[in-house]
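Here it is, the structure in full.
Heads up, one of the protein chains got dropped from this complex, but the rest are sitting where they should.
Chain lettering (A and B) follows the sequence in which the chains are written, and residue indices restart at 1 in each chain.
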Amino acid sequence: MGLEHQLPEVLTTRLESAVGWARKHSLFQYPFATACCGMEYMATASSRYDIARFGAEIPRFSPRQADLLWVVGTVNHKLAPFLRRIYEQMAEPKWVMAFGVCASTGGFYDNYATVQGIDKIIPVDCYIPGCPPRPEQVIDGLLALQSKIQAEPWMKYAYEEKAKRRAEMERSGNPLFTPIDGQET
Amino acid sequence: MSKKLIDFVAKHFADEVLDSHSRLGNDTVVLKRDRLPEIVERLRDDESTAMNMLRAITSVDYLNRIPRFEVVYVLYSISKKHMLTLRVVVEEEDCTAPSIHHLYGAAGWMEREVWDMYGVEFDGHPDLRRVLLYEEFEGHPLRKDYAKQASQPRLDLLVRERDSVEEFNVFYKSKPSEGSRDS
Partner (left out) sequence: MAEDIYQPLDQDIHTEPMILQMGPSHPATHGTVRFTLTLDGEKVIKCDTEVGYLHRGFEKECENSTWTQVFPYTDRLNYVSPLLNNFGYALAVERLLEIEVPERCNWIRTIMGEISRLSDHLTCVGAGGLELGAMTAFLYALEGRELVWDLIEEVTGARLTVSYGRIGGVKDDLTEDFADRWAYTRGRLQEIHANTHKLLTRNRIFLDRMQGTGVLTPEMGISYGYTGPVLRSTGVDYDVRKDHPYFMYGEVDFDVPVGDTGDNYDRYLVRMEEITQSIRIIDQCLERMEPGPVNSDDPRVVLPEKEKVYNSIEGMINHFKIIFEGIQVPPGEVYSYTEAGNGELGFYIVSNGTGKPWKIHVRSPSLIMMGGLHHLIEGGLLADIIPTFDTINMIGGECDK
């Protein structure tokens, strides 16, 4: 928020955790639903499982208003440029969830058409396995992401780190984006 | 199912019929390719057949057989409730078949799909583009000699994508062979 260096040390740490807490409980999601997993996403979001209980209530269908991108289902080579573009349009801080095994690794579609995991295109924060995952599993994945958000160093601006890292990757010509791992402490 | 439809085709277009059978309840006629639209039109418009619906067009690649390809048309009549399968043989060197898009609305997309997947061209089709794959794709994936995992990541942007941000552009140009395990 740009105020932290004017504040005393102790207060800053408390502030950091407060910001993490606020962020993790107000996730505005963009469901990039393509395939079968979309059905389970619908089930998770609606009456019985009700993902709103975990602070991820409102889907925003504009990437500019969202901070959590759910990639729900298979992404193929025809769709890949659009996914990349949607990711680029989202404002920092942003997180990406690979929902289901197709988004995580390509699943059992190992052929000419499918991208073998969206981490070939964009960085991913959390992977949910399952074909498709049950709603309970989705909620578990969401909780895992929330604890990650809570622990993210706000002082150091995690997204700057991410951007730096991505630039490094592109410079080195390494085609694989490795997801940001837990260097939170 | 009686062999009424096979007899109908055999009676009116005797020269065109290469083979016919009604195995497993599917009446099938194997035809030469050139007069296909005429035969289909006759089947559609004749009172006794009234094949007013085109169920499917597909192709089969018999890799080591000559002729290599076969284009399959499945016709159906909603009023008479009968079905006829027409199979047309297509050579590999002259990989074309006549289009029947003017007879059935559905044929346009089905022919595009066959072209996309097998590379059989349809003469007279007004808009023979890829339908399931993208324009930059080379080759036809359902041919038996196309390797299953030979992916072609969409590197160059489409013409109508040029308004995208520069970073996006650079990203795609700088990363040549993404997204496939075997590349």
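Operating definition for what follows: a residue touches a chain if its C-beta (ideal position, glycine included) is under 8 Å from a C-beta of that chain, and two chains touch if they have at least 3 such contacts.
Just so it is clear, the model here is predicted, and its values are computed rather than measured.
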| message | Touching the hidden chain in the complete assembly: which of B:Val9, B:Met110 or B:Leu128 does that? | response | B:Met110
| For chain B, the residues touching the chain missing from this view | 23-26, 52-56, 58, 60-61, 72, 74, 78, 81, 83, 85, 104-106, 108-110, 113, 117, 130-134, 141-142, 148
| request: By the contact definition given up top, give the residues of chain A that touch the hidden chain. | output: 32-36, 38-40, 42-43, 46-48, 59, 61, 73-74, 76, 78-79, 82, 86, 108-109, 111-114, 131-132, 134
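Note that only the chains that are shown with their structure count from here on.
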| query | Which chain B residues qualify as touching chain A in the complex? | reply | 133-134, 141, 146-154, 157, 161, 164-165, 167-168, 170-172, 174-175, 177-181
| query | Along chain A, where are the residues that touch chain B in the complex? | reply | 77-78, 80-81, 84-85, 88, 110-116, 120-121, 170, 173, 175
